[in-house]
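Here it is, the structure in full.
Note that one protein chain of the assembly has been removed; the remaining protein chains are unaltered in position.
So, chain A:
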Amino acid sequence: MSDDALFEFLCRMGDNTLVLGHRVSEWCGHAPVLEEDIALANTALDLIGQTQMWLGLAGEIEGKGRSADDLAMRRDVWDFRNILLVEQPNGDFGQTMMRQFLFDLWHLEMLKALSGSSHDRVAAIAAKSVKEVQYHVERSGDTVIGLGDGTSESHRRMQAALDLLWPYVGEMFVPDHIDAQMSEAGIAPDPGELRATYDARLAEVMTEATLTIPDSGFAHKGGKSGMRHSEHLGHMLTQMQWLQRAYPDATW
């Protein structure tokens, strides 16, 4: 296992939490009710905190003196390694919560597996994060059920959100050469091994939410390899990185 591969893997973990954390923070002050606004802001905060740990470690492994902030704010689209799901726009509140649940469910299983990583620092970050993510998935799962099995309008919107986002689920489970090196070194699981647990829990929640999982295995790919991000990421980065682009090295 090379340090390059480990750096790549850590960027994937950190970019997922960074990009989703930023997306979720876009709701701050705009959510339908105050409690939801607070819940979303707290979720975003946890994700940004986790980002600092993942990208902080990535910078150390890379050994070029880049900090978590440098990695977050001074890279462009082609250097990001997040999955396509998390960069998709918020849409309405239901679509945001569906995206959150589809991610949280994977995130929880991934972090549980990483808690037993052969790499002590990866295991420590995962053990810290998993406690926070348990609350995220409880919240997003309850909301998907509440809205799916709600009014005819909320049901229609949640089914539309699931249909829209479903093609982005597969990417989480497709292994590549980085994953192969990670699992061989005992650092991370083969992502394919997480699928059975994910599918079982997903089916339970969607049944309770009276929603139908699309009958398609098609998966958009290219986010975690960085080969082909969707157009949305670049637009998001213009907002997220605005300050450092306009005033490089600005400090408070």
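Here is the rule we go by: a contact is a pair of C-beta atoms (placed from the backbone, for glycine too) under 8 Å apart; a residue touches a chain by one contact, two chains touch by 3 or more; residues count from 1.
Definition applied: contacts and distances are computed from a predicted model.
According to its UniProt record, what is the protein name of the omitted chain, chosen from "Phenylacetate-CoA oxygenase subunit PaaJ", "TRAP transporter large permease protein", "Sulfur carrier protein" or "HPr family phosphocarrier protein"?
The missing chain's protein name, per its UniProt entry, is "Phenylacetate-CoA oxygenase subunit PaaJ".
Touching the hidden chain in the complete assembly: which of A:L47, A:I83 or A:M206 does that?
Here the residue in touch with the unshown chain is A:L47.
Hey, which of A:H30, A:K131 or A:R156 is the one touching the hidden chain?
That would be A:K131, which touches the missing chain.
Applying the definition given at the start, please give the residues of chain A touching the unseen chain.
35-36, 38-39, 42-43, 45-50, 52-53, 120, 123-125, 127-129, 131-132, 135, 138-139
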